[in-house]
Structures are given as structure tokens and as C-alpha cells.
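Beneath this line is the structure, given in C-alpha cells, with notes to follow.
Not every chain is included here, but those present sit where they belong.
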Amino acid sequence: MNFEIALVWESLPKIVEGMGLTIELLLISLTLGTALSVVLVLMRISGIPALVWPAFLYIYVFRGTPMLVQLFIVYHGLAQFEFVRNSVLWVFLREPFWCAIIAFSLNVAAYTAEILRGGIQGVDRGLHEAGRALGLKPYQRFLHVTAPIAIRLSLPAYGNEIISLLKGTALVSLITMYDITGVARTIVARTFAPYEIFVSAAIVYLCLTWLIQRGVGLAERRFGRYVRR
Amino acid sequence: MTDPARPIILLDRVTKSFGAFQALKGVSLEIARGQKVVVCGPSGSGKSTMIRCINRLEEHNGGRIVVDGIELTASIKDIDAVRREVGMVFQQFNLFPHLTAVENLMLAPRLVRKMPRREARELAMHYLERVHIPEQADKYPSQLSGGQQQRVAIARSLCMKPQIMLFDEPTSALDPEMIKEVLDVMGELAAEGMTMIVVTHEMGFARSVADLVIFMDKGEIVEQGPPATFFANPRNERTKTFLGQILTH
Amino acid sequence: MAVVVEWLDAFAWGALVVLRVFVVALILTVIWGLIGASAKLSDSALARGVANAYTTVFRGTPELLVLLIIYFGSAVTLTGIAKMVDPSVKFIGIPPFWAGSLAISLIVGAYATETFRGAFLGVDRGQVEAARALGLSPGQTFFYVRLPQMWRLALPAFGNHMNSLIKDTALLSVIGVEEIMYAADRATAMTNKPFTMYLVVAIIYLAFVSVIIKTVAVLEVYANRHLERTR
Amino acid sequence: AAQETLMVGSECTYFPFNYRDSDGVLKGYDIDVANEIGKRLKAKTEYVCMKFDGLLPALLAGKFDLIAASLSITEDRRQKIDFSVPYRLSIGQFVAPKAKKLALFNADGSINKPAFKGVRIGIQRATTYDNWFQAIVPDANIVRYEGVEAIYLDLKSGRVDAIMTNPMKTYLEFLSKPDGAGFEVVGPQITDEKYFGTGAGIGLRKGNDALLKRIDAAILDMKKDGTLDKFSKLYFPFAIYPVN
């Protein structure tokens, strides 16, 4: 098997061009999705059936179906309805970029909600009681007691989610956009050199993954200052 | 604002079960504003359970509990208002691990009393000094010794200057010197008119400070009375043997 | 929908393949995840370094490339070795099923490493001290004290990983394993009804995921039994 | 003597060129051609199915000897593998909504470049059509897709105004179906060999010149004696192999 290292270097600049879109998609949908996930997890643990069930259902559906399907439903599915096409929404939905943002954010929210729930379970019950005994309101308890500890416990899994999303954004190549994978696939189909081209893509992804892993590590240290080691 | 004659804490035939096990079997108690009550009794007799019911960390199953004129019921909305006025020191301390000692003290004054940061810090340092650990202010709980943790826990609830304080064995992790110091602080608070319920076996404190001593056994209050009569002539057999242990010991 | 009936066979076989891959890969994933998390939390700088490299590489590299390298890379090596013995040999490789299961377990295992590490952090340090003070060996401490306390924290996020495993099985069609996505492609090619066929796929996935979610929910109740007072 | 065995790799999901019906029987134009090659080479043929991404690595690793998967012959690909002579044409044609009445071509069949202005055209990415556009109408407004299904869907939803595809597939999958009512082909078939390549051929690992020669001969024979014509008529009303 002949591996042409030159092809790797040749294709790298073109692939890096796709990086801008990847990062843009990642940051926007991560922000929106995480915000939504906080709402979801609060509903999920609220103990109020009217809130628990919708949240549960949402998480179930979005974790239960592939992200590809969700993307296609937003992109192709909605476009099939005449009224969608005639509404103002079409300004956004016409654009693959916004379809991707919508689908990814909704998806990330479901997964992150579960991750946060795991972290929240790790917060000792005695601490809730201490907060209550001090007269803190529920939202204050959540913000100042539960959240800082739960965040520390969730961070490693949240790092996973960021990296998954990074890789997941590759699906946009199916709806006519050129991210890292989109560019790579284009070159592969033309040159018929999957190893070399995917290795270049891997180099770009690895750099981003490494950055994310570092960033999460720093955040963990920040949130875990109090832990005795 | 409130009728001084009305009891600030009223327990009326309160029961509490954990599954099949009944931890409180009809406890009745009236505590007037400013009273100091010492609760003692063997391990597992329901002392912690009782004071946890008073600020509704545990929901009682039967009977009534009224705190400062507000009855604690399942539908209660104003539980936070009650809790603002009821401080508690836990047997297990329950310090916030992610906050330093001084931050543990500052949290509630800042959030509940809306105190500015600087003022809250001064207040916190004041109480840390009173329990002799100002130099530990910036350590996290995991870096403190057992006794230091307990003192932070005490100082934390004092910072809120609540009308009612519930202490659950507040001196268990302390050495005799420090016990004296802490009891002195509590004595001062008592003198300032704070209502207190203290689970403790420090009978010296009970003698000098308490208005009322309660002895619990197996989920019931088996004997109560002012310290003079309580220690001098306990009527109940169980109380007698228990006090016998303390005094000979 | 009538056209689907004709293809039920293919879908059923595909689903069976998915199930088999899932079970094998799940076991491996847990193993990689536990080893990885332990390594990351260990005192050995070497172990931490290796584990960091593992999570960076397997989370960072496109899944397809991992799969191709593991399957074809191993095949080229094995064939090369076999040719030295018997030049007439044309192709020897790890069977696609096993290569594919290994590949996706290594990928998801890298994610599980991080999840498990986070959960281990949630176990109080005093617990380990108590176990060690009782004379339990590090291994016993791991299996009898840390693991039983950590998994209740890991379960929600690990449910996510099980879903990933199910969905990643779709990759295996690239090395000729005929799972349900491949069955759908076949059916689509003939019937030209992509939406119908992908709907069937979605339903099958949803069925798998429903079983997973239900299982995780039951396990969570069990894992939290000692805290039944909580909430 | 032991009969020679030719291992053939294909996608098996590309109707009507290579596909398996619901009973699992492998069929299609590519397959017919590969079978016939086997027959003429007096070799047994065995098939391995995998997705496009796996085909080249598998060929290079020796999992099979030939790729018969409607693989277009291009210069870039020749860097990696050898190709037989073409056994199938590569052509392109525009399809657009009838109502739009696009005049992308002049009456004489030549391209009407100004008409492309403001027209969004969907194509499959990294195909020969892409090359053609870059060379002939470089400033056309191109939207690139991964698969053909999505192209038809977006043509219908109006995200693109016209598409350029392989008329063989478009005819079978779209225009001849109810979905395709209201759409029509625009302009003539485009067969520019410079951009569309010489067609689709059989792919082989480099260094198998003897085998390549025998396959080339077989394909040329099949063209001459009408076998290719027979195969092509099984699926299409028109010839899809290079006639001259």
C-alpha cells in the first residue's frame, strides 16, 4: 500500500479552509444547545410531572434518533410544506447554515441535559440541606451550591459532547456545506486517496480536539480547586 | 409584631416514620421566645430527627409543628421565610466544599440578607475570630481539621443572626478548651435573647444556660424540666440510669 | 409502506448484526473506558500520558479513518506476514465484524474514559482512604468501593455512549458488514423511496434506544438505592 | 486445473448499475459486464459488497482484484489505480421545472452563458460535472450535494433552480416518477470527453498489466459483438456505452 505523504501536505491548506465553518457551527450550536440543556435538566429534575414529562420526551426523542435524521427533517422535511416556504421563517430555513444550527443545538441540548443530570446527582444531599437551612431560595441553592459542584463532575463528559459535536458537524456536507469533512470527501472522491486526505483531516481535527481537551482540563482545574489531591 | 406569650416553636403530637420504623412517636413541646432548650438522650433516640423536622428538612407524618406562627404543612409556600429565621448547625457539618471557610460564611448573608460583599466579609471574619480560626479563612473545608470544620459550621449559622438556632451536637469534634469557648459564644447569644435548641451531652452547659432540659428515648420525650429539678430528682427510670452514667463518668 | 414488507428480511438481518456488534463493542467499551479512566487518575505520568494520547487520537480522528486503518491496516500486515510463509496467499484479515466492533469500541471507549473519570471524581476521597486503611488492595478498592459508587454518576452520560455505539454500527458497511443502514441503502437503490426506508431505520434505532434508555433508568434506580431519601 | 477466481468489489446499492434485489440477488449493468468478463476470461467471479469509502482501500489491501462500480475514469484516480477501457458512457444533462422555462442553451445547442446568471444549479460534489462547470461556466451559481436524493428534494423545494445530473439515473429515479411531473430536461446531452472523462471502467490495482490487457480485450469484444448493447437495453431505452 503506497501512502503519499505529499498528498497530505497538498490537501492540508484546502482542508484548513473548511475549518472556519466547522468552528462557527460548533461554537454557535454549543452555546445555544447548552443554554437549552440547562432549562431541560431543570425541568427534568423539578419533580413536577407537567415539566418532567415534556423534558423526558424531548431528551428521549433527540437521543433516540440519529443526528442525521434530525438534520434532514429540519432541512428537507420542513421544506416540503408549502406554508413553511411561504413564511418569513423560510429566510432562515432556506439557508443550510441555519438548518444545521437548529438541528445541532436541539441535539446537543438533549445530550448535555443528561450529562448535567449525572453531575447534579453527585452533589451530596447534606449540602442541599445546609443551603435550605441557611434560607437560600431554590434558585440560589442551584446557582451557588449545586451548579459549581455539578459542573466539576460533568466537565469531562461535557468535553466529550463538545468533541462529538465537532465531529458531528461533518454532517453538514450532506446539506451542501463545506466543512473540514466536506472538503476532505470532495478531494477523496476526486483523487481516490482516502488515507492521505483523511489523515490531513485528522490532523486538523486532532488539533481542535487537543485544544478542547486542554480547555476542558483548565476549566476542570478552575472548578476543582477545592479538591484535595 | 408577635405576641410574646405565644410559643415561638410548638410541636403537637408530632410523629415521623422512616418506612416501617417510627423515629418520633408523638412528640409535644412548647418553646417560648428566648428560651434555651437542651435535648439529650441516647444515640438513635430521635434528637436529630426532631430538630430536622422543625425546619422541615424532614417532613413529619402526623401532628402539628408551628414555627413563629407559621404552621409547617405540605402546602407551605413560605418555608424559605421560616428558614431564614431558623439557623441550624448539622451533626455532619455539611460545609460547602467548593467555598473557602470565609466564603462559606459569606454566602447566606450576601444572598439572603443582600449584604454587600465587603460587609459580609467583615461579618464573616468577626465570627471566625470568635471561634479562633481567622487564620484558616482561606482554606477549603477539605483542608481543615475536624474541629476547625465544626467551628466553621457554627460560625456559618451565627452569621445569619437567626431568631432561632438549632444546634445538633455542636461540640462533638472539639477539644475541652474549644468546647468551653464555643459554649461561651452560645451563652452570649442566649443572653442576647436568641431562642435555642441544643442537642448536646455537655451537662455543664445545660446547667448554666438552659431553661429547659429534655430527655428523649426511643422517639419520645420521657422527661423534661428546668435543669435544677431535672438533674436533682429525675422521675423516670431511664433518665436516672442515663444521668447516672454522665455523672459517674 | 407495502414495499417495506419485501425488505423486512434484509432489515431483520441488519438489526441482528447491529445487536451483535453492539453487545461485543459495549463490553469492550466498558473495559477501555475503565482502563483509560484509571490511567488518567493514576500517579504514573506515563499512564496519564498514554491515556491522554488515547483520548485525543480516538476522539479526534474521523471515525471512518479509524475503521479503515484498523481493518485494512491489520489486513495488509497480516497478509504481508502470511505471504512470507506462503506466497500464493492473497488476503488475510481480521473478520470485518470483529475489526468493526473493535474499532467502534475503541472510539466510544475514548469518550467513556472521560465520562468514567468524571464519575470517579465524584467519589469521596475518604472512601478510598477507608478501604485502604482496612487493608483492601488497590484492585479490591477499585472493584468494591470506587466502582459501585461511581457508576450511578456515570450512568446518565454512559447512556449517551450506548446510543453512540448503536448509531456507529452504521459505519461498518464501509468494510462490508451489512447492518441496517446498508439494508436501507439497498432497498432505496431498488425502490427509490429513501424516506420510507430511512424511516424504517429510524424506527429500528428508536426501538434499540428505547430498550437502552429503559435499562439505564432501571439501573439508575438500583444504583441509587442507598440514597432513597434523596429527592 | 483449479479455475482462476476473480474477486470483484462493488457498492451493490447503485440501481440499476449494481444492486441487490430484495431476495439478495446481485444484478445490474456493472455486474452483467463483470460476469461476462469472467466468462470470457474463463474465470469464476465472486463479489464483495461495501460502501464507496471502503472500495479503494479494500482493492489496495487485496481483498478483491477488480472494482466494478460505475467508476468514472479520471486523471486523478489514475494516480492510484489502473482502469480498463470504458464500458459505459459518462454524460450530463440539465433538469429544471417546466414553469421556469430556462433558456440555458441557444437554439443551435451552444451554451447561453448570460442565462446562467442568478440561476442556482445543484450538482453532485466532486463529480465530472463539477469539472465541466469550472471550465465552461466558471461563474455559475453552483450548490454541491453529497448524494442525488438530496438534489431532487431541493429542486422540488426550490432551493435550487436547476440541476445537472446523469440523465440515465434522472430518468429512472425522477422524471419517470410522479415526483418528476412538472420538470423537464433542458438542452442536449453533454458528452464533452475532456471533462466527462472517457466513461466508466473496471478498476484494478496497478501492476496487473496482463490481467488488464485481457479485460480490455474482453470489453472491446463485447462492444463489437453487441453484448454491451444487449445489457444496456435491459435497463435503458437508449445506448449507454461508448459506441465509437
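First chain written, first letter: the chains are A, B, C and D, and each begins at residue 1.
The working rule: a residue touches a chain if its C-beta (ideal position, glycine included) is under 8 Å from a C-beta of that chain, and two chains touch if they have at least 3 such contacts.
Quantities reported herein were computed from a predicted structural model and do not represent experimental measurements.
Visitor: Report, per chain label, the number of copies making up the whole complex in this file.
Guide: Whole-complex stoichiometry, label by label: A x1, B x2, C x1, D x1.
As a convention for this text, only the chains that are shown with their structure count from here on.
Visitor: Taking contacts as defined above, which has more of them, A-D or A-C?
Guide: Of A-D and A-C, it is A-C that has more C-beta pairs in contact.
Visitor: How many angstrom lie between the CA centroids of subunit C and subunit D, rounded to a whole number?
Guide: Here the centre of subunit D sits 37 Å away from the centre of subunit C.
Visitor: If you average the CA atoms of subunit A and of subunit C, how far apart do the two points sit, in angstrom?
Guide: One centre to the other, that is 19 Å.
Visitor: In subunit C, which residues are in touch with two or more of the other chains?
Guide: Residue numbers touching two or more other chains: 64, 68, 72, 76, 125.
Visitor: If you look at subunit B, which of its residues touch at least two other chains?
Guide: Residues 142 of subunit B each touch two or more of the other chains.
Visitor: In their complex, what parts of subunit A are in touch with subunit C?
Guide: Residues 1, 45, 47, 60, 63-66, 69, 72, 111, 114-115, 117-119, 121-122, 125, 152-157, 159-161, 163-164, 167, 170, 181, 184, 194-195, 198-199, 201-202, 205-206, 208-210, 213, 224, 227-228.
Visitor: Which of the residues in subunit A end up touching subunit B in this complex?
Guide: Against subunit B, the touching part of subunit A is residues 124, 126-127, 129-130, 132-137, 140, 144-145, 148-149, 152, 223, 225-228.
Visitor: Using the touch definition up top, name the residues of subunit C that touch subunit D in the complex.
Guide: Spelled out, the residues of subunit C in touch with subunit D are 6-7, 9-10, 64, 68, 72, 75-76, 79, 90-91, 93, 173-176, 178, 182, 185-190, 192, 194.
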